[in-house]
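Pasting in a structure now, in structure tokens, and then I'll have a few things to ask.
Every protein chain but one is kept in place in this view of the complex.
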Amino acid sequence: MALLKVSNLSASYGPIPALRDISLEIGEGDTLAVVGANGAGKSTLTLAIAGAVRPTQGTIEIAGTDITGWLPEKVAFENIAVVPEGRHIFDGLTVEENLLLGLTTRKEGGGSAKAFDEVYSMFPVLQERRASQATRLSGGEQQQLAIARALLSKPRLLILDEPSLGLAPIMVDTVYSVLKKLKEIGVSMLLVEQNPARIGEIADHVIVLTGGSVALSGRPEILERQALEDAYFGTSKAATP
Amino acid sequence: MRAAIPTLVILVVMILAVSLLGVFGSPLLLRVVIGAMINLVVVIGLSIFIGNSGILSFGHASFAAIGAYSAAWFTLPITMKKIFLPSLPAFVLSTQVGLAGGAAIGAVTAAITAAVIGVVIVRLSGIAASIATLAWLAIVHSVFSNAEALTKGTSSLVGLPIETNLFVATFAAILALVVAFLFRFSRYGLMLQASREDEAAALASGIPVRQLRLVAFVISAAVVAIAGVLKGHFLGILAVGQFYLEFTFLSLAMLVLGGMRSLSGAVVGTFAVAGIAEILRILSSGFEIFGLEVVAMPGLREIGLAIMMLLILLVRPMGITNGRELTLPWKRKTANELPITNDRTG
Partner (left out) sequence: MNFALQTAIDALSVGSIYALSALGIGLLFGIMRLINFAQSEFVTIGIYILMLSAGIWFPLAALGAICVVVVLALVVERLAFRPIRTADPATLLVTSFAVSYLLQYSLVLIFGARPIGLDILPDLARPFVIGSVRVPRIDIATIGATAVLLSAFALFLRKTRIGIEMRAAAVDFRMARLLGIRANRVIAVAFAMSGLLAAVVAILFAARTGVAAPTIGLELALVGFVATVIGGMGSLVGAVFGGLAVGVVTVLLQALLPPELRAYREAFVYIVVIAVLVLRPQGLFRGAAARERV
């Protein structure tokens, strides 16, 4: 059974459709990359899966449980963690307090020290700066914090919306080495990313969104120039695999 | 604009129909209808600014007050003026004009004041702008409550000629509607509405958002001022307290209940609240049921009104019209507006 199964999902902002009839699956331990132009519906898709945007049609299942229309806080308790676009670090809270909120959905109380140790070993800079105001961190450090916060909930599915956006190349390397480690230990991921090289490093499958629907899907190799252009401009007959 | 003309016709017909109730009803109902028409002028005036710019204003009661008092300085009979407001300037003391002149004076005074304070307010956006209008209302209230020489302070100013009749009130309501309609569907109105949905994008595409907001603010202040003038000359008495928080609350409530993003909302909301308030007034003024006498209780009407409002908002959070314009059924596609979801993206 797929970990995440999205069937015929549509969503809209008022009368403006943002997602049309999207279906996708992510298997246990798999990574799905989502590609598309600005306004193609990538962020809406991540938010719809997380419960923050209410779909108008279709279903979302997580390990066989239908979570369509659930409140975001309830979805979070299904061990789905989100690193949204723009990171959304809490202003006015320290690094440690931000991380603490990542533990909200953890049932066991005692494991929190160990969980903190784990993420601190993964992101040493966060330990160094744990008492600082989180918004004082650099962009790259904030991205690490956002990912670390999501990891503390021990997610089955990690949703990342453009984690490399606006980061220096060396920071992107750091972020991706972490994502690869996560993949090794079997975390499933839905990754919104624009850089084909990065997708090639990590993704098992790719979907390309245009105008809110899936234009193309398949192995990461489909992101080679010609196929992509065809999908963007709608000239390909192979657009539906 | 042409596509929206059926809407204008429907709304005018609605206003005339309500007005007819006043013609054929009891004297008491006549007063209620006139009151509703005056309220309608206020709410339409509010919607010129709020509906187009998307900024909530808590400050328009101040323009009703400014209009009402500045008109009264000129319409009060000269003999009374000399007794009640002896320290008015000599030329004011020696002039007397009719209701139309008073309305013009009130509208112009309010428009000038609005232009001055508006320059400050349109620099702000969102909640900061709303709070600035609230602060402005508090300033005007404080000044008017203490300026004995101009307003008789906390006591009432009496003796205004009672010249607001059903015809005048209905005429004013239709006039306000037409002004609002013309502005809303003008190039400027449409540009301002674009800024309501996305201020940054509107600015980026060269729309002078601040200037347009200011224009809307001034026009809406003038319309609300006329309502203030009519109110004074309907009741024959002015008190500063008439134009403060309760005025603000009720007029905003009418707008939001009807649907604040459409003109139809302003009309429907005003008449709905007036209708509910009238029914509640009849019920709460004491009546007999099955031989039991239910006595009048102060406050009951307002409680009922508040409960009705809460229920309406519960069922239709976007207002009775859901932010759309009323139109002929076969034209519905073209005149609809986009309802806006409250999506709190970071």
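Note that the chains take the letters A and B in the order they are written out, and that residue 1 is the start of every chain.
The definition used in the following text is that a contact is a pair of C-beta atoms (placed from the backbone, for glycine too) under 8 Å apart; a residue touches a chain by one contact, two chains touch by 3 or more.
Since this is a predicted model, take the numbers as computed values, not measurements.
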| item | value |
| --- | --- |
| Contact list for the unshown chain, restricted to visible chains | A, B |
| Given B:Ala3, B:Ala100, B:Ile127 or B:Ala149, the one touching the chain that is not displayed | B:Ile127 |
| Where the missing chain touches chain A, by residue | 50-52, 71-73, 76-77, 81-82, 84, 88, 90-93, 97-98, 100-102, 104-105, 135, 149, 153 |
| Missing-partner contacts on chain B, residue numbers | 56, 120, 123-128, 131-132, 134-136, 138-139, 141-143, 146, 245, 249, 252-253, 256-257, 260, 297-300, 302-303, 305-307, 309-310, 313-314, 317-319, 340, 342, 344-346 |
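Following the convention adopted for this analysis, only the chains that are shown with their structure count from here on.
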| item | value |
| --- | --- |
| Separation of chain A from chain B, taking each centre as the mean of its C-alpha atoms, in whole Å | 49 |
